[in-house]
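Some notes on the structure that comes next.
In this view, the complex is presented without one of its protein chains, the others remaining in place.
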Amino acid sequence: MTLRLEAITKVVEGRTHIKPTTLELHPGRFNVLLGPTGAGKTSLIKMMAGLDPIASGKVILDGEDVTRRNPQKRRISLVHQFFVNYPHMTVFENIASPLRVAGVPKSEIQGRVEAAADVLKLRPMLDRRPHELSGGQQQRTALARAIAKDSRAVFLDEPLANLDYKLREELREQLPDLFAGRGAVVVYATSEPEEALLLGGETALMEDGHVRQFGPTADIYRAPASLAAARTFSDPPINAAPVTVSGGTARMGSATWAAARADGDYTFAIRPHHVLPQPMANGVALEGTVAVTELSGSESSAHFDLDGRPWVSLAHGVHPYRVGEPHTFHMDPADGFWFGPDGAPVQEGR
Amino acid sequence: MARITLDGLAHSYLPAPSGPADYALKGLDVDWQDGGAYALLGPSGCGKSTLLNIVSGLLRPSEGRILFDGEDVTGLPPARRNIAQVFQFPVIYDTMTVRENLAFPLVNRGVDQATIDRQVAAIAAMLEVDGMLDRRASGLAPDDKQKISMGRGLVRDDVNVVMFDEPLTVIDPHLKFALRSKLKELHQRVRATMIYVTHDQTEALTFADRVVVMQEGEVVQIGTPVELFERPTHTFVGHFIGSPGMNVLPAERGGAGARFHGHDVALDGAIAADAAGRLEIGVRPEFVTLGAPGTGIPATITKVADVGRHTVVETDAGGAKVSAITNAGAGGLPSPGEAVGLSFRPDRTRAYADGWLVSGGGA
Partner (left out) sequence: MNKTWNQKAWLLVLPVVLLVAFNALVPMMTVVNYSVQETFGNNTFFWSGLQWFEQILTSERFHAALGRQVLFTSIILLIEVPLGVAIALCMPKKGVWVPVCLVLMALPMLIPWNVVGSMWNIMALPDIGLLGYFLNEVVGWQFDYTQDPIDAWVTIIAMDVWHWTSLVVLLAYAGLVSIPDAYYQAAEIDGASRWAVFRHIQLPKMKSVLTIAILLRFIDSFNIYTEPFTLTGGGPGNATTLLSIDLVKIALGQFDLGPAGAMSLIYFAITLLVSWLFYTLMTRNDP
């Protein structure tokens, strides 16, 4: 079972909303669509599910062309960002509804609903109605419906976005296990890079209606194919600045270091967690002015001004910064990425 | 500006509450200093919104008193408390311009025109909305609308307290950062007492000087962001703050401190002699080190998640799940199924009895 997209596009009022997209998605792992709001993730999911018209190209599900087929007839499930359940039905009926529509015999429905409810810890709530549930329970009901139905493809469109972050953490941890061994193609859209990393599998980086890069999540994270891809896959945003190399010395504003690269102009990019407030081995000092500091539980970030560019440092623990005052940050240039004038990565070497 | 005191405050939405379970708030005694930036942090349903509505006067508590600068305001309606509130969804008056919106609370109180003009101009400049003062407020983007809601709260210089009820809910993720820092900056400029309600730890820890962590209608800890992270006085705080949260492991008394999985664990200090109840030890994943098998506490790796900037390793030690955060590169990582030895950093390992801190001097 695979889901293959062959150069599909979406055109709205003469404007190409989704540029020709070709992907091959496999079961047994999460296929993550990662990109900022407005990148086209939801559009692409709706096109795969048959909810949005496709201007050109083909959607092949399990070897069968379903481009023009009704969503009802595709045997797929979709879990939306908002908790979509039938308000007048109990949790049991909500989970059972797609099975009833599919004509599954009564005797079988009971078992399948209970199995799905067990996985999602909904057993005690089967008789309740959605409005009697918390947000997390409502979304678990929607997930249970997707699991109980024997779908060939499951589309999850930012299913955790509207949950408290602790609940998000818990559910995110369970998700991969829920779909493991079901043989369905799982597509998961998110705007959070960390979610993509935690869910693993393969990731398609989306930006402005394009899929910029597609492949195993960790590989994409370690080797972004373009500056745009590196930007999409970093939160807080990746730090970038122009660098000039001449005679084996790289110069970025007031910072210099030895670089084994051909002379010329580059863009140097480095993720915030590689820019730290304390000295390090092979470190290059960066003189910045602290603008804003933030704390998220166990990490602190400092947004600082580096030669007129906004840079961010993200470090473990709590660090005392003085807002508005200069601070020396450090980075190891070996952790960074180099891009040429065309935005393509440049490998080391002269 | 005012100091706010909650004195034995309790509230139940039921007319005749019969037990603790019927209370949305269970007896709070809190002191908020004049000019402080506070956050109320907790999961949905913990009672933080109830508390907020009681402070603003939209809800009358079943029991206890609320004092502004020592004066009892429990029975006063919102309009007479001199407070300001920013809601989850931007509340703006559609029929008015941005300027009229900002001036509205002043006009209602009969402030003279010259003062109104001055205050509105000042607050608009602070919020960076001075370019849109004469536009209709109804046509603005959500983040600008929310800025104007904030502005209406901050425009009066006589407010006792400004309250924020999850004000960033409708803001696009990439704009949240800008508004978050704007709020922090505003507090430093106007020095009003501010209370910020949220379930998001980043928002709470960034905004507040002191965070009030709530769970099931009770305050479990009040402390600075650093204290909450380094010395949680309740296991809930350890779990709720930090990602992943603190490891809370079943333990028994023994040796110098506590025993976990048959091994002595060194703690930050002695367990209080009178501590009773279910004993647990708490240690954050940041302070768990993975060593060779045979050293420390034996465990088996169950899951390795590479989050990019660090790696979260989950292990199983005698049936208990212990997470560790390591900075080891991709190559040096253990893989699931491998045996390891765990060690906990002693000065960051604490004991809890029935959830409350009992080692190193207790809560």
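We call the chains A and B, going by the order they appear; numbering starts again at 1 in every chain.
In this section, a residue touches a chain if its C-beta (ideal position, glycine included) is under 8 Å from a C-beta of that chain, and two chains touch if they have at least 3 such contacts.
All values derive from a computational prediction rather than experimental measurement.
When you scan B:Gln33, B:Thr95, B:Gln188 or B:Asn327 for touch with the missing chain, the hit is B:Thr95.
Residue in contact with the omitted chain (choice from B:Lys26, B:Lys48, B:Arg99 or B:Arg152): B:Arg152.
If you put the missing chain back, the residues of subunit B touching it would be 56, 58, 77-79, 83-85, 87-89, 91, 93-96, 104-105, 108-109, 136, 138-139, 149, 152.
In the analysis below, only the chains that are shown with their structure count from here on.
Remark: subunit A and subunit B have CA centroids separated by 27 Å (rounded to whole angstrom). Contact residues on subunit A toward subunit B in their complex (touch as defined above): 36-37, 134-135, 164-167, 169, 191, 193-194, 197-198, 200, 218, 221-222, 236, 271-273, 291-298, 303, 314, 316-318. The residues of subunit B lying in touch with subunit A in their complex are 43-45, 172-174, 177, 180-181, 184, 199-202, 205-206, 225-226, 229-230, 239-245, 284, 286, 305-310, 330.
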